[in-house]
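All protein chains but one are shown at their positions in the complex.
Order of writing sets the chain letters: A, B and C. Residues in each chain are counted from 1.
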Amino acid sequence: MTSPERRRPAAPDCHDPHVVQPHKQALLKRLNRIEGQVRGIAQMIQEDRYCVDVLTQVAAIQSALDAVALQLLEDHTRGCVADAVKADRGDQAIAELMTAVKRFAR
Amino acid sequence: MTSPERRRPAAPDCHDPHVVQPHKQALLKRLNRIEGQVRGIAQMIQEDRYCVDVLTQVAAIQSALDAVALQLLEDHTRGCVADAVKADRGDQAIAELMTAVKRFAR
Amino acid sequence: MTSPERRRPAAPDCHDPHVVQPHKQALLKRLNRIEGQVRGIAQMIQEDRYCVDVLTQVAAIQSALDAVALQLLEDHTRGCVADAVKADRGDQAIAELMTAVKRFAR
Partner (left out) sequence: MTSPERRRPAAPDCHDPHVVQPHKQALLKRLNRIEGQVRGIAQMIQEDRYCVDVLTQVAAIQSALDAVALQLLEDHTRGCVADAVKADRGDQAIAELMTAVKRFAR
């Protein structure tokens, strides 16, 4: 789990308490739906539903999470990374961005 | 959503009510943990936590879902697909397996 | 590199010299095209072509290789794995199949 203490000091300008995640409500809505989908899969397994149908639902959640990740990546690039580049501190911000992209690359 | 009516008639031997998903308890436990992870991400977004930390948690859920999918694929292959192959009805079961594999392929 | 000595003794029935890869000509044709695509990317980099255009071509090769991998997986399942299952030696063949699937899973 990520505790508040782990907030990176390296990009403090991204932690200004007045900066708000730009797509907060849309992301929360998506995550709420994903949570329901995960419960739905547990229910399918509880009922010994056909494996291939369960797999189809797992793939649907993966796609929904991919979309969340891409939205976060884009917001991060438009916000923190662009700000760092403008302030001539782009090197580290881009290195960190690439580490994040790598996690979602195939 | 997958309603009971959508249970495929094509593999009726996989729907015997006495057949139980072999790793049911382990899978339910994993899905319960994944559900908690999804809630954790919603909480992080609610608190405007650093995007890269949120992305790391999204990637962790993706990995956990990959593991669930691979377990389901393996159980399905050892169960339904192997049974179909032994009964000389392997062609359709393998075609369906490949469709499922394709969904998780990169 | 995979030397002839590395041919797995575990599935000797899959190494019968008379067994021919069922989609050999189609696969060789696809690989020949992929080889040309890789050369095309080298040419683009040589000419300092726009990165995003190069990336699009890299993604096209990845898709072409995915299709080759899925064809090989399917042929392997219909051939070696199904034969092993019928001969009651399915356990190891399916474990090996899952290892291969895992490599292409996201």
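Rule of thumb we're sticking to: a residue touches a chain if its C-beta (ideal position, glycine included) is under 8 Å from a C-beta of that chain, and two chains touch if they have at least 3 such contacts.
Small disclaimer: the values here were computed from a predicted structure and weren't measured.
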| item | value |
| --- | --- |
| Touch list for chain A against the chain that is not drawn | 62, 66, 69-70, 73-74, 77-78, 82, 85-86, 90-91, 94, 97-98, 101-102, 104-106 |
| Touching residues (missing chain, whole complex) on chain C | 1-2, 6-8, 11, 14-15, 17, 19-21, 24, 27-28, 31-32, 34-35, 38-42, 44-46, 48-59, 61-62, 65-66, 68-69, 72-73, 75-76, 79-80, 96-97, 99-100, 103-104, 106 |
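The definition used in the following text is that only the chains that are shown with their structure count from here on.
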| item | value |
| --- | --- |
| Cα-centroid distance, chain A relative to chain C, in whole angstrom | 32 |
| Centre-to-centre distance between chain B and chain A (centres being mean Cα positions), rounded to whole Å | 21 |
| Distance between chain centroids, defined by C-alpha means - chain B, chain C (Å) | 24 |
| Residue numbers of chain A (touch at least two other chains) | 62, 106 |
